[in-house]
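Dumping the structure here so I can ask a few things about it.
Here the complex is missing one protein chain, while the rest keep their positions.
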Amino acid sequence: MNRTKWRNLKNEWLSNKIGIAASVVLAILVLGAIGAFLSPNDPNALDVLGKLKPPSANHWFGTDEYGRDYFARALYGGRVSLLVGFSAMIVATIVGTVVGVVSGYFGGWLDNLLMRLLEIIMSIPSFLVMLLLSVLLKPGIVTLVIIIGLLMWMNMARIIRAETLAAKEREYVLYAKASGQGAFGIILRHILPGIVPVIIVSATNNIASAILMESSLSFLGFGIQPPNATWGSMLTSAQGHIMDAPYLALLPGALILLTVLCFNILGDILRVGLEPKLVKR
Amino acid sequence: MKEDNVLVDVRGLKKHFVKGRDIWGRGTEVLKAVDGVSFQIHKGETFGLVGESGSGKSTVGRCLLRLYDYTDGAVLFDGQDMSALGEKKLKPFRRRIQSIFQDPYSSLNPGMNVLELIGEPMNIHGLYPQAEERKEAIASLLQKVGLKREHLYRYPHEFSGGQRQRISIARALSVRPEFVVCDEPISALDVSVQAQVVNMLEDLQQEFGLTYLFIAHDLSMVRHISDRIGVMYHGRLVEVADSDELYENPLHPYTKALLSSIPVPDPHAVVERIEWQPEEGGVPELKEASPGHFVAFE
Partner (left out) sequence: MTRRLLTVEDLNVSFETRDGENQAVRGVSLHIDQGETLGIVGESGSGKSVTAKSIMGLIAPPGRMKSGRIEFAGTDLAGLEEKDWRRIRGNRIAMVFQDPMTSLNPVKTIGDHLTEVIRRHRGLGKAEARQEAVRLLREVGITEPERRLRQYPHEFSGGMRQRVMIAMALSCQPELLIADEPTTALDVTIQAQILDLLKQLKDQSNLSVVLITHDLGVVAQVCSRVAVMYGGMVMEEGTVEEIFYRPKHPYTQGLLRSVPQRKSGYRERLVPIEGSPPDLIDPPAGCPFRERCPHAMAKCAQLPPRFEIGPGHRAMCWLNDESVKEELAARPEPQGGAANEGR
C-alpha cells in the first residue's frame, strides 16, 4: 500500500458525510463499551419493585423484567458484542488470509486440498456447527470468538486466494522469483502488501457479520451465559414483553442495527477509497 | 562463432501446460507452449526471438529464467545444466541471469520506492550489505540509466512508462548479471520512447559485456537490436539466422509472411503481401540451409 492510496482513502472518508457520521457513532459505541464501568448502575443488580419501568432520568433505557438498569446492560452488552465481533474478525482474517495466500500462491495439490476442505466446511449449515460446538465446548467469550471466527474465514480465504492468483502473475512477482527471492519473501514483500486493501475491506464487513452472528447465538441462548448481557441475549429476554415493553426489544435491536450499518458503511468507503479504478461521479 | 563461446545452450526444450484436469487432478488437456526448441546464444550477442501471440516465445524466456520446470529438454548456462537444479543450487544462476519484463506498470511493485526496488536483488544475493554503500551503488546505477539521485525515494506511479522501464533495467543490472532476458521490454512504450530504451540497452551491453535474449513481436525493432534472430511458430523454431540474412533472405514461408506484414512507414512503399497457411503434420526439424542459417522447411 502506498501513500497515494492512503491519501485517496482520507479524501474519500472526509468528503463523505455519512462516513464521518458512521465513524462518530462507532466511536461513541466503543467509548461506551470501554467506559461501561463508569455507569452508576450495576447491570446485574436486581430490583424487583422497579421492574419493566419505561425510560426515565434515572434509568435512561428503563429497566427489564428483573428491574435491572437497561442502559447499563446495553453498555456491558455492547462491550461483549463489540469485543466478540472484533476478536472473531481477527481470527477469521488471520485464518482466511493464511489459507487464501497459501492456497493461491502454491497452487497444485495443496490448493486442491484446502479448497475442497473449505467447500466441505461451507456446505455444513453454520447453525448446526455453532450449536454442536457450543454444546461441546465450555461457553464463554473465548469459545464464542473461536466458533464465530472459524465460521467466517472461508469467504475471506476465497477472496484472498483469488487476489493472490492475480497478484502472483504480476511481473514484479515473476521478477522477484526469477531473482531468487524465496516464497516466504515474495508473499510478505510482494503479495500481501498489494492485497491489504482487500483484507481491510472484507475484515470490516466481517466485524458486522460477526456481531450479527454473536447476537443470533446469544439470542438462541448459546452465547454468553446469564446474568451477563449481550445485545443478542437482551433481545431474547425482551421476547416475552414485546407488547407491554417494546423498548426492551427495540433498543438492543437498534444498537445492533446501528453498529452493523456503520461497519458496512465504513467497509464501503474503504472499498471505494482503496480502489483507484472507481472514480467518484 | 566458436563453440566455447556459447553462453546459453537450449537443447530440445519442451514446456507443456496442463489446461484441464479431471476430478482426480490428472491432466486431460495439454497446451504445448514450447514443443522442442533448440538454439544457442553466444557471449556478448543479442539473440532476438520473434513470433506472434501463442508462439511460445515468452514461455521460452521464462524457461530460461527457470520460472517453470521443463517438461523435457535441457538448458545449459555457461556449460552447466540448470534444468534439474533445486532452488538452492539455482541461486547463483539467479544472479547471473536477470530479466526485464514488458509492462512498465506491472513490473515494479507499486508499494516500494526506487531504493527498495533496486535494492531487492542486491539484498537477495548479499551485495553491498552496508546501507550507505548500497545507496551509492544504486544512485550511480540510476545515473547510468538516465535517472537522477533525487529519484531514489520516489514511487513507481511518479514515473512515466519509459522511466519505469529504466528503473527495471537498473534493477536488472544491480547484481552485475551476464545474461538478461528482455521479454518485450519496449512493446508497451510509445514510439519516441522506445528508441531511448533501445539505445540504452545497446550502450549498457557495450559497457558491461551483456548477453541479451530479446523477445518481441515488433519485427523492425528486433532487426535493429539483434545479431541473430529465431522465428517461432506454434511452440517451434521455424528459422534461425543472422538478422540481416533473415530479413533479406528469409527461407521459411512463415518468416516471409511475417516480414511482408510489417507496415512500412513510407506511403509509396509497395510490399507484396505473402500469406501462409501451415501445412498438416507440424513443423519439421531445423536444418542448416547455408552456414548459420537454419530453417525448418523442406
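So that you can tell them apart, the chains are marked A and B in the order they are listed, and the count of residues begins at 1 in each.
The criterion applied here is as follows: a residue touches a chain if its C-beta (ideal position, glycine included) is under 8 Å from a C-beta of that chain, and two chains touch if they have at least 3 such contacts.
For clarity, every value in this text was computed on a predicted model and none was experimentally measured.
A.B. asks: Would you mind spotting which of B:58, B:123, B:194 or B:211 touches the chain that isn't drawn?
C.D. replies: In the full complex, the listed residue that touches the missing chain is B:194.
A.B. asks: For the chain not shown, which residue from B:38, B:83, B:113 or B:260 touches it across the whole complex?
C.D. replies: Here the residue in touch with the unshown chain is B:260.
A.B. asks: Just to verify: which one of B:5, B:140 or B:220 makes contact with the chain not shown?
C.D. replies: B:220
A.B. asks: Pick out the residues on subunit B that sit against the missing chain.
C.D. replies: Spelled out for subunit B, the touching residues are 52-53, 146, 160-163, 190-196, 198-200, 202, 217, 219-221, 223-224, 244, 247-248, 257-258, 260-269, 273, 275.
As a convention for this text, only the chains that are shown with their structure count from here on.
A.B. asks: Could you state the distance in Å from the CA-based centre of subunit A to that of subunit B?
C.D. replies: Each chain's C-alpha centroid was found; their separation is 48 Å.
A.B. asks: Over in the complex, which subunit B residues touch subunit A? Could you list them?
C.D. replies: 25, 62, 65-67, 87, 90-91, 94-95, 97-99, 101-103, 106-112, 120-121, 124-125, 155, 157, 168, 171, 175, 181
A.B. asks: For the complex, give me every residue of subunit A touching subunit B.
C.D. replies: Residues 1-4, 109, 112, 170-172, 174-182, 185, 189-190, 193-194 of subunit A touch subunit B in their complex.
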